[in-house]
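Report on the structure given below.
The other protein chains are all here in position, but one chain of the complex has been omitted.
Our next item is subunit A:
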Amino acid sequence: MDKTVNHKAWFLVLPVLILVAFSAVIPLMTVVNYSVQDTFGQNEFFWAGLEWFEEMLASDRMWDALGRQLMFSGIILLIEVPLGIFVALNMPKSGFWASFCLVVMSLPLLIPWNVVGTIWQIFGRVDIGLLGYTLDLIGVDYNYTQDTFAAWVTIIVMDVWHWTSLVALLAYAGLKSIPDAYYQAAKIDQASRWKVFRFIELPKMMGVLMIAVLLRFMDSFMIYTEPFVVTGGGPGNATTLLSIDLVKMALGQFDLGPAAAFSIMYFLVILLISWVFYTVMTNLDKKGM
């Protein structure tokens, strides 16, 4: 088929380009700008090339934060995904209790991040918090401000409390879309409960689960507010995740150059991992997993 060629048509793309430019490209470019320059104040900048990038890549600080970040995202995914599926499998499928469960499950999702942080910050305090006080009373040595392990447990439990609902709700939607005939056929075929899960429920949920994993990965990888409110990154640097470290560097120490280089690499890592997820997802889809 012959296509009409008219290069003026490119002007039709202009509004979108302008919108994207102002919302994403230009702000990002200021960061790029900072990352390749150095300043000693008075708004004077000097070309620094890739120096900041080299410095950041050589610094233990960033690698440590990345390590902690990967560990955090890994742990919460390992807990939230199976737990979410388990909750979804056990939710009632219809009637009053189904709606009731849905509402209760949605509640944590509606609470603002800093409020979640505050809730858990107080909840875990040994002097006035219900959790901290109770644990102390029964003789558990729990103090998230001093003990690394306690601090990690607190922020992980907090994230699980806050976000498992999301995975559960997505998994529930996936489960609800399975026609009855599948369960009936499984009964006829005498499939065990495990086989029903493995060969019917899990494959049918795969699509929404992938979305859940992707969302939870991206969100947890960028998490800032909740752990910042609870532990402030401590004790020491034990819970200093990537974004907490970044803010310390950019606003606490005002090291704009390194922080900008850090940001760009941070962004690229998220982009890369999300891309890998997406590719794996679509490939699995094609192969019929």
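Note that a contact is a pair of C-beta atoms (placed from the backbone, for glycine too) under 8 Å apart; a residue touches a chain by one contact, two chains touch by 3 or more; residues count from 1.
Just so we're on the same page, contacts and distances are computed from a predicted model.
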Checklist entry - Any idea which of "histidine kinase", "ABC transporter ATP-binding protein", "N-methylglutamate synthase subunit B" or "Peptidoglycan D,D-transpeptidase MrdA" UniProt assigns to the chain that's been left out? => result "ABC transporter ATP-binding protein"
Checklist outcome for this item: Per the whole complex, from A:Leu102, A:Ile122, A:Ala191 or A:Val247 the residue touching the absent chain is A:Ala191
Next on the checklist: By the contact criterion defined above, which parts of subunit A meet the unshown chain? Give residue numbers in ascending order.
Outcome noted: 179, 181-182, 184-185, 187-192, 195, 199-200, 203-204, 287-289
